[in-house]
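All protein chains but one are shown at their positions in the complex.
Chains: A and B, in written order; residue numbering restarts at 1 for each.
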Amino acid sequence: MSATTEPRITDIGPPHYEKYLHPLIKKNYGQWKYHENLAPGVYCHVAESGDRIYTVRAGTPRLLSVQTLRIFADLADKYSGGYLRFTSRNNLEFLLDDPVRIEPLKQELIALGYPVGGTNNAISNIVHTQGWIHCHSSATDASGLVKCTMDALYERFTHEDLPAKLRIAVACCLNMCGAVHCSDIAILGVHRLPPKIQPTLPRVCEVPTLIAACPTGAIRPAVVDGKHSVTVVEQQCMYCGNCYTVCSAMPMNDADNDGLSIWVGGKVSNARSAPTFSKLAIPFLPNNPPRWPEVVEAIVKIVDVYAKHARKYERVGEWIERIGWPRFFQLTGFEFTRYHIDDFKHAALTYARSAHVRY
Amino acid sequence: MPDHKPKTELLDELEKGPWPSFVKEIKSAGQTSASAQDLLRQLELSYQEKKGHWKHGGLVGVLGYGGGVIGRYSDVGEQFPNVAHFHTIRVNQPAGWFYTSDAIRTLCDIWERHGSGLTNMHGSTGDIILLGTRTPELEPTFQELAQAGFDLGGSGSSFRTPSCCVGMARCEWACYDAMRLCYDLTMAYQDEMHRPPFPYKFKLKCAACPNDCVAAIARSDLSIIGTWKDEIQVDESAVTEYASAGLNIQKDVCDLCPTKCMAWDGHKLGIENHECVRCMHCINVMPKALRPGKGRGAVLMIGGKAPIMQGALLSSVLVPFVAADELLDTVKELLRRIWDFWDEYGNNRERVGELIQRVGLPAFLDGIGLDPIPEMVSAPRDNPYIFYQAAKDGAK
Partner (left out) sequence: MPVFEINGNSYEVDEDGFLQEPERWNHEVAKDFANTEAITDLTEEHWKVIDYIRNYYLEFGIAPMVRKVCKETGHKLSEIYKLFPSGPAKGACKLAGLPKPAGCV
C-alpha cells in the first residue's frame, strides 16, 4: 500500500442532484401540473408556470462503454443544454426546453442505433442482471437474452399499441437482482443439478454458514477424511445456488442442465390491482446462445396473445386473472406440468379453493 | 495491447438486429482496453460452453470501507490474463439519475484511465457500475472519483445505496420530494453504507407515488411510497374535455376503479374519497383532469425482497401515512428502532422481512414500539392458534 501525502477523501456521499438539474427543472421543481405523451418516447411536462420540458427517451443496452457515454454527452450538449438522465429501466432521457429540437434529436438517436420509445403502453427496456459478463452464480447470460428478446420486440418499444404497460425482466439466477419476481414477463436462469462438493470445502468455507444457507435444509454436516464438511440430500435441493454464494466449493454451473424458466403476470404498480408476483408459465427452456430462439419465441407468443386478448388498461396479470389460468395455457399453447403446482411453503394457498371453474 | 482482434463468431451474431448491442459496446471499449478485449474473449467462451467463468465473489476494497467493490476473478485467468482480476466498483448515483454532460465525461475519463472502460448505467440497486479493474487501481480510482465529488455505494451487509424515482423533478404525481429524501437519507447513513454493520443487506427505495416506478415494494426492505390523505383534485372542465375527446369515462375509469368509488353521470365525475385506496388508475388515465390531493406524504412499508432465502416478499404496511414534511425525521427514528431490533434478533444473512416472518409481525411491532392497526393486514388471522399473552404476563 503506497502512502499518499494528500489526505484521503471519504464518506462524501453522492453529488447533490441539484447541480445536474436542467434550469427549467430547477425552476419548476415540485410545480409540475400535468404531462402529455407527444409520441412514443416523447413526453411534454407542463408546469404551473406554463413552462414546458420535453423528454426524449431512448433504449440502451445498459452495458455502456465510455466511448458511447461520451457520444450521449455530446448529444446532450447539442440538443439539451448538456442535461440528461437515465431511467430505472436503463433508458436514456434527454431533457429539452425547445420542442424544435425533438425531431432532429430523435433522428440522430435512431441513426446511431438507439431506438426512441419505451413510454406509456410500449414495452420498456428490459431490467436485467449481469449474467456471464460479471456474475459467479449465473445460469445463463443476461445481456444476450435482452438483446435477442428486444430485437424481436423492437416494434413494441417504438410503438405504444399494447393494452397497457408491459414490463420484462431477466435474472440469470434465483438471486434475482432487480424486480424480476414482479414483472409482467420474467425470464429466469435456472440450475437443475445439485452443487458439486469440492474437496477444498473444509478449508475455504464456513461449514455452519453453509448449512444455514440452504432454504430446504438439504445441506447436512458430515465428516469427510476427518474434516468437517457437508453432504447434500439431493432430493431436497431446488438448485437455488445460495450455497455457492456462501461457499465457493459448491459450484452449480452445468452446461447441459442449466436453462431458462418463464414467469408472467407480476407487477409493482398499485394501479387498479395490488402489486403481485410473477407466476410460472414455462418451467424450462434450453440455454441456447447466442440467440435463445426458444425463449424469444415464447416471449413473443405471450406478448402477442396478450395484445390480442387483453382489454384496455389490463396488465398481463390482470388479464390472466380475468380469463383464468386454464385459458392462458390454452391460448399460449404452453404445457401445464407438475412443476406449475407449488409444493413449497404455503403452497396450499395457490390451490383452487372454490368450485369456480370455467368451461 | 494485443495486436489481433478477438475472434467471436457467436457474439458477432448479437451485433445483428435493431436493438442496440452490448457486444458493440464491449468491442468499442476494446479499442483502448485490453481487459475489455479479454472480457469479450471470455464471454465468447461462455457462449460456446454455456457456462459462466467468474469465480465466486472476492473480497477486495479500499481502506476504511468495508464495501463498494465487488471482487471478481476469472477461472480461466491464464487464458485471459487481462480479466484474471476484474473487480467492479459501485459508485453512488446522483438521486434520480440526473447528470450533466460534463459529469458523464468526468466519470468516463476516470474510468478509462483506471479500468475496462465498461459501465452499467445503472446496476439493479441504482449505482453507477464501473465494470472491471485490478486491485491496485481501486484506491486511485476511488480517490479520483472523490476529487470529482463521487463516492462509493453499498455492498455486503450494509445499508445499500438508496434510489428513487424522478419525483418532483419532472412528475406532477410526486407526493413527497423523493430525490431530496433519498439524498438526505444517503448522507445520513454514510457510515452504515460504507462499513457494513448489519446481519445482512438493507435496501431502501423512495417512490413518490403508488405507481412505484422504482419497484420499491418488490425490492426494498423499507419502501417509502408516496400517497395523499385528502381528496383527489379534480379539474371538471378537463374531465369534460377528456369525455368529449372520446375517453369512455365510465368504462375506462369508473369500471376499473378497484373500490368503485367513482361515478360518472355523463357530465360530472363524483368521487367517494373515503373509499379511494389511492391506486392511481384514474389519475394515470386523465393526468390533465385529476391529481393527487394536497395533503401529501407517504406510506412506509417493510420487508420487500427477492427469493433468497425464505422466498420472495413484497413489503407490507408499517405506517399508513406520514406527512411529507415529517418523513425524514420519522424514517430516521423508525430505522433506528428497526435496526436495533434486527441487530439484536436477526440471524446472520437474514433480511428484515424474513426476521419478521420468523418472529411474527406482532413481536416485531412490540420490538420497535408500534401499535398494531388494521391497515397492516389484508385481513385478520383466520386460524385460531393464538398465543394469548394474558395468562403468561397478566396483560389484558
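Definition applied: contacts are C-beta pairs under 8 Å (C-beta built on N, C-alpha and C of every residue); 3 or more make two chains touch, one makes a residue touch a chain.
Predicted model, so just to flag it, every value in this text is computed and none were measured.
Every shown chain that the unseen chain touches in the whole complex is listed here: A, B.
Within the full complex, the residue among B:Gly64, B:Pro81, B:Pro136 or B:Gly360 touching the omitted chain is B:Gly64. Listed residues B:Trp19, B:Tyr47 or B:Tyr73: the one in touch with the omitted chain is B:Tyr73. Mapped onto chain A, contacts with the missing chain fall at residues 1, 203-210, 213, 228, 245-247. Within the complete assembly, residues 55, 57-61, 63-66, 70-71, 73, 85, 155-157, 191, 195-201, 343, 348-349 of chain B touch the chain that is not shown.
One rule holds for everything that comes next: only the chains that are shown with their structure count from here on.
Taking each chain's centre as the mean of its C-alpha atoms, chain A lies 12 Å from chain B. Those residues of chain A lying in contact with chain B across their complex are 1, 4, 6, 8-17, 19-21, 25, 29-30, 32-36, 45, 53, 55, 59-70, 72-74, 76-77, 82-88, 90, 92, 95, 113-115, 127, 129-138, 140-141, 143-144, 146-148, 150-151, 154, 157, 174-182, 209, 212-213, 215, 240, 242, 244-248, 253-256, 258, 268-273, 275-277, 287, 289-291, 312-313, 344-345.
Across the complex, chain A is touched by residues 10-11, 13-14, 16-26, 28-29, 31, 36, 39, 43, 46-47, 49-57, 63-65, 72, 86, 88, 92-105, 107-109, 111-112, 117-126, 131-132, 139, 143, 146-147, 149-151, 163, 165-166, 168-172, 174, 177, 179, 183, 186-187, 190-191, 194, 210-219, 225, 252, 256-258, 277-281, 284-285, 287-288, 291, 306-312, 314, 347-349 of chain B.
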